[in-house]
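One structure, pasted below without further comment.
The complex appears here without one of its protein chains, the remainder shown in place.
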Amino acid sequence: MPEFLENLFTNYYETGAVVIFGIGFTSLLMHRNLLKKIIGLNFMDSGLYLFLAAKGYIAGRLAPIITDGDADPTKYVNPIPTGLVLTGIVVSVSVTAFLLALTCRLYDKYHTLDIDEITNLARKERD
Amino acid sequence: MTLFEGLLLAFLIICAISVSVTRNLLESIIIYMGFSLIMSVIWLTLEAPDLAITEAAVGAGVTSLLFFATLKKIHAIKAEDAKQKDEEEKHEK
Partner (left out) sequence: MKNKGALSRLWSFAEYGSFREEEFTLSPSDERHIDTDTPENRWLTTVQNSERSVGARAASWFSRRGVEIFQRLYRVAAVFICFTLIGVLLAVVAFLPPFGGADNPAVNEVPERYVAGAVEETGATNAVAGMISAYRGFDTLGEAHVLFVAACSVMALLRIDGPARRHGCLPDPEMTGEDMDFEPNSDLILRKAAKILVPLSFIFGLYVILNGTSSPGGGFSGGALMGAGVILNSVAFGFSRTERFFGERVYHIVKTACLTVYALLMAYFIYMGANGIYDHVWLGVPGGIVSGGLILPINIAVGFEVACTMYCFYALFRKGGL
């Protein structure tokens, strides 16, 4: 058990990322308000990106911007996770905008943000 | 782990929890904005300045703005303003 905790402490960025992912997942499941659910989804995104970027970091190395023509790969951190996360951030803002637009339409129709109430009203409408 | 990094990570987790705890939607969106800004500092400590710029512009800027626009569209901000006005009037009386 001490070894487990020690490992967690060594990988502190990954631990933080996983905890943020879990909190986001919890608020995605537990909240009935749609906006809170969307914020929870964004937290999950951020946790995942933090995990990826932490995997690309190498202690004591610099950002992958080559200065003075010195293209020695052992001087720079891993650029691949940065590129992946850059893609992910832009995709997540698109997904957020789409979800918010859906929320607006749901509010226009049912005048509430509570997912249970919306389900209830939709069911009554269908029956 | 330096103290700075520990503080930043702790702040991230506190932000994430407090969004779940707050009842006011406007407050939770402002907390989300703060979360994104802290995130962009963390990208800097992880030697990823590209991500820092993108997160500050997209995460803290545009995403929060879209949330605010949604709140405005569903009248949540107006309702809170009205509530505040009522309370102020009560206070004056």
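So that you can tell them apart, the chains are marked A and B in the order they are listed, and the count of residues begins at 1 in each.
As a convention for this text, a residue touches a chain if its C-beta (ideal position, glycine included) is under 8 Å from a C-beta of that chain, and two chains touch if they have at least 3 such contacts.
Because the structure is predicted, anything quoted here is derived from the model rather than measured.
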Touching residues on chain B - with respect to the absent chain: 48-50, 52-54, 57-58, 61-62, 65-66, 69-70, 72-73, 75, 78
Touch list for chain A against the chain that is not drawn: 4, 7-8, 10-15, 18-19, 21-22, 25-26, 29-30, 54-61, 63-67, 69, 71-74, 76, 78-83, 86-87, 89-91, 94-95, 97-98, 100-102, 104-105, 108-109, 116, 119-120, 123-124, 127
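By our rule, only the chains that are shown with their structure count from here on.
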Rounded Å distance, chain A centre to chain B centre (Cα mean): 15
Complex contact set, residues of chain A against chain B: 9, 12-13, 16, 19-20, 23-24, 26-27, 30-31, 33, 35-36, 38-40, 42-43, 46, 49-50, 53-54, 56-57, 61-63, 65, 77, 81-82, 85-86, 89-90, 93, 96-97, 100, 103-104, 107, 113
For the chain B and chain A complex, residues of the former touching the latter: 1, 5-6, 9, 12-13, 16-17, 19-20, 25, 28-29, 32, 35-36, 39, 42-43, 46-51, 54-55, 58-59, 62-63, 66-67, 69-71, 73-74
